[in-house]
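Sending over a structure as structure tokens; questions will come in a sec.
A single protein chain has been removed from this complex, and every other one stays in its place.
Per-chain residue numbering starts at 1, and chain names A and B are given in the order in which the chains are listed.
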Amino acid sequence: MSQRDDGAATGISGTRSAEGRHAKRTAVPDILSVLGLLIVFIQAGCSSDSNSTRSVTLWHQMSPAERETLNEAVERFERDNPQIRVNVLYKETEELRSGFQAAALAGTGPDLIYGPSDAVGAFAPMGIIQDLGPYYSDNELGLYSGDALTYATTPESKETSSLLQIGDRIGNHLALIVNRNIVNEIPRNSDDLIRIAKQHTRIRRMNKEVKPGFLIWVLPGLVFIIACGLLWSQRANIGQFFGDSRMNPLAFLIVVLAIFVSIITIVYPFLNNRRDDGVNQYGLVFNFIEPYFAVPFITGHGGWIFDDKAQSLQPALDTPAVVNALAFVRDLREKHNVLPAGCDYEMADTLFKKGQAAMIINGDWSWGDYVANPKLDAAVIPLPAIVSTGLPMAPMVAPRGYSLNINSLGQSRDDAIALMKHLLSKDVQQKNLTELKALPSLLSLSVESSHLADPTLRAAATQREQGRMMPTDAEMRGIWEAMRPHYQALLGGDTTPQEAATSMQADAIRNIRRMNEELKPGLLVWVLQGFAFIVACGFLWWQRGNITRFFGDVRTNPLAYLLVAPAMLILVITIVYPFLYNIALSFSNMSLRQFRDWQLIGLQNYGEVLTEPTFFVILFKTIIWTLVCVVMSVAIGLLLAVALNGNVRGKSIYQVALILPWAIPAYITALTWRGMFDAEFGAINLIGNGVLGLPAVNWLGEPNAAFAACIITNVWLGFPFMMVITLGGMQGIPRDLYEAARIDRVSRWGQFRHITLPMLKPVLVPAITLGTIWTFNNINVVWLVSAGGQPSDKTHILVSYVYKAVFNLYRYGYGAALSMIIFVLLLGFSLAFLNKTKATDAVA
Amino acid sequence: MKEPIKIQAARHAVLVCFAMLALYPALNVLSISLRPGDRLRSTDLAIIPDDWSMDSYINLFTEQPFLTWMGNSLLVSLLVTVFGVTLSSIGGYAFSRFRFVGHRAGMITLLTTQMFPATMLMLPLYVMIAKLHLVDTFLGLLLFYTATAMPFCLWQMKGFYDTIPVSLEEAARIDGCSRWQAFTRVTLPLAVPGLVITALFSFMTAWSEYLVAAQVLQSSSMFTLPLGLKGFQETMSSQWGLYAAGAMIVSLPVVILFMLLSRYLVSGLTLGGVKE
Partner (left out) sequence: MGIIRLEHVYKRYDDGYVAVQDANLTIEDGEFLVLVGPSGCGKSTTLRMIAGLESISDGDVYIDGDRVNDREPGDRDIAMVFQNYALYPHMTVRANMGFGLKMRGVSGNIIEERVKDAASILSLEDLLDRRPKEMSGGQRQRVAVGRAIVRQPAAFLFDEPLSNLDAKLRVQMRTELSRLHQRLGTTTVYVTHDQVEAMTLGHRIVVMNRGIIQQVDTPLNLYHQPLNRFVAGFIGSPAMNFVEGSSRAGRFRSGEMEMEIPEAWARDNVTLGVRPEDLKIIDSSASDTLAVRVDVVERMGNETIGYFDFAGQPMVARLAGDVALSPGTMTTLAIRDARWHLFESGEEGTRLASGQADHSPG
């Protein structure tokens, strides 16, 4: 650590001295000094690896409370083994998974990873975790519950299963938590559950509210009427401002609306300051849109994810049990109305914590918080039985535990095993049990009576006994991916339970086939390699003049090359290499089953992308997305630049406010917008529906609305850039052009149309090109606003679709091919656009 | 000449309305950060909630290694700024003033680097960073951030240099400067507005990035701000109060920079070049 800091410090002082010398020295040594600096830097980075103490790295995904006990245990381990330093790092579940995959592929990564057993399902076929068998005797293993030991086959072990994960706790399961401040009884069965939930649901639709609404209507209404009157009396002038001497009704409407919205945005929050937050109360909330939370309903109706009777892994999603379960879940909202629309994890959690929900279904990770919350008086109870079948609702149960990185070898492996044994020891598990109420994996602890004393633990244990072990097969991911869109479509009212079940089954089978697809290199590979070789040779031949000129040019004009070299070098290292790697991947079969040993196979991936109808649907959507976003942000940018470009009082204040969306990091504001689009708690519906009486839009629950929400967010993020660019361009337009136009009696619109716009072309063309490229590839907004393509995977654009294909179904080759297609599309567009607008001079 | 009052009014109407739209989401973050108890969702539209508290902010500085993150972020961002500005100021100059073999191809390559979906580059990038032994070093981050910012910065600087008449350098060379001196003594001082924008852009690139940081940095003492913030936002138990408070503090320096530099922003951002 200290060495690293030294390296960075050297870098800073080095830079300073190099800059000081710039003035006096000639070009060549100066650039060399920059390069030298780089080398010093790289060496500093390298040397940081040579630490004298041994270290073990552990990645985990524990919650803040769990982290505390983990840290205690690790500290104890470090005290006992002073020569070993443990590097503990929290990573969010998905990040841990993708991060570990990349690290393991690169031959590095943490020694140990901690997580639920289903991660093993993916890591095993990839061959990136080690068999733990050799380090544990049968006796030692006998101490653990069989559920805690996860076995699977790896590419190395071929037929026989190896021990890949040992759990320190078993659980991760859902149960019912009741807020006893609201509910006094315990639901015995599903009918009870619904009855109680309905009984404690009190929803006052906002547009029916009378009391605070009256004032809210009157004041802005008056202002609105006055504003409209004023505007109407000035319509001719406004029209002139917007372009024409005759009033354009559309422009008028836009101005009125804009002013109105702004008034409401200011006035409303102040008026509404005292609005009671606790008006609405819901009976039963949970992460409604995630199929994982629907599993207990499926098991309760007698179904299961997989076909228990089949020999091989076979999904069983179109059974009557699943159909009934889906209907049951849907009715919770549609018929019984016991939870809010689009209720996701955050919403359920917030409602319950604020005492606005009587019951919640949530996992063992959350119980501690609820029980400890003094405002709640929460009690954990097992999920009730379904009346129609008499079966208890059984959640999925999974152990969480430690696995060993395939790249952990020699001393560090031994240290890692030592740490692992310590973390799995009785002491640590005992502490987890008492402090975290985590059900231990050691059999010796399971029988202790402490379970029965603590009601939460008792419930947890009972619920666990009712639960079903979560399958650890990699295919689980394909199942979730298949279920989610149809499940969400069902909840959105777009399909029936039967249809949803049938589609889920079909998609699950397809996903599993795709994940397990083992593409073999065909003859075509040789043809392809030959073809690539010929293309490369042809390119060299075609460019031979330039290449020979290059060598001459380097000698006659060395300065130019020296100046460009450092920048280009960095680009080549960090972008060109990954890019070439990707081209190779796009012709390869890299996937779940061929992760570390991928081969080139030919054009199959491209064929697959281009024969899929989904690709074209999403391409179409992406084009719409790009078009609307760019046009809107350029239009708004232009409008604001026109408004700002003149003698406006408070110009600098406006400018700062208008630049804000650009200045605040997008990952923050995108999440804020997601919150604002929330159907019941978002500012947009609260204002639109609660104040204006517009119909409430389920922004994030309906595909088109969600897509619109993404677009609105992106336009909001994008207009300041366009505004600034345009403003800069406008300052370069000579004033006398406008004076000439005025003498020619050109209207303001005419001036804008025939002077401003054409004169802005050299600035706008590259800005639009860049804007288009950025928008086309902007995964952040779509991913954050629509939470990864929700609902029903209907808001995807190409990049988010690629991301999903790669990171959820491990289809690296397919994803790479798709990215190449995106790249070629954009390249084609840019060249065509720049040529068409004859702005290539501006580019090159 | 003085504008009619009605047109002034129309200007203000448009500006006020969009300024509100721009401000509201930002204020929303403020609002969340002031709510006690990690309440992301609320039907309360007031910016400052009735039961506001500064707990999140206090917690951020007392119980979280927030200052370490901030220090790391500052270090990385400033280094990226220095690197980005240095390299793009000389590289952009070459692209603007010299017609060398590969000039056009180079400019187009810069544009094409923006066209590849960045998420797909993560895996190979990580493999490469691991091969260079740069995992968990700031240098790895520095390298990548500089490269990410480079195409835009080079484009921007090239565009800006294009607006500076070549004859100034020729005059300087006749006055006895070498090409390099003509660049440092005459062109560079005139390119300050462009450099400021380049610096701002480089800084922003590093300041608000977390995807690559999450891959490269692997010990919590090395975390940058966005990465630390990301830790508050977990799959099942987000600490929204902390997240929002952190977000406010992350945004603050950038917003201040934008405020200070908004004068330069308008005159300095020249993608393509407005020649006099």
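Everything that follows uses one rule, which is that a contact is a pair of C-beta atoms (placed from the backbone, for glycine too) under 8 Å apart; a residue touches a chain by one contact, two chains touch by 3 or more.
Fair warning: this is a prediction, and the values are worked out from it, not measured in the lab.
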Displayed partners of the chain not shown (whole complex): B
Residue of B:Leu23, B:Leu78, B:Cys177 or B:Leu257 in touch with the missing chain, whole complex considered: B:Cys177
Chain not shown, touching residues in subunit B: 165, 167-168, 170-178, 181, 186, 189-190
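Please note the rule applied: only the chains that are shown with their structure count from here on.
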Separation of mean Cα positions, subunit B and subunit A [Å, integer]: 21
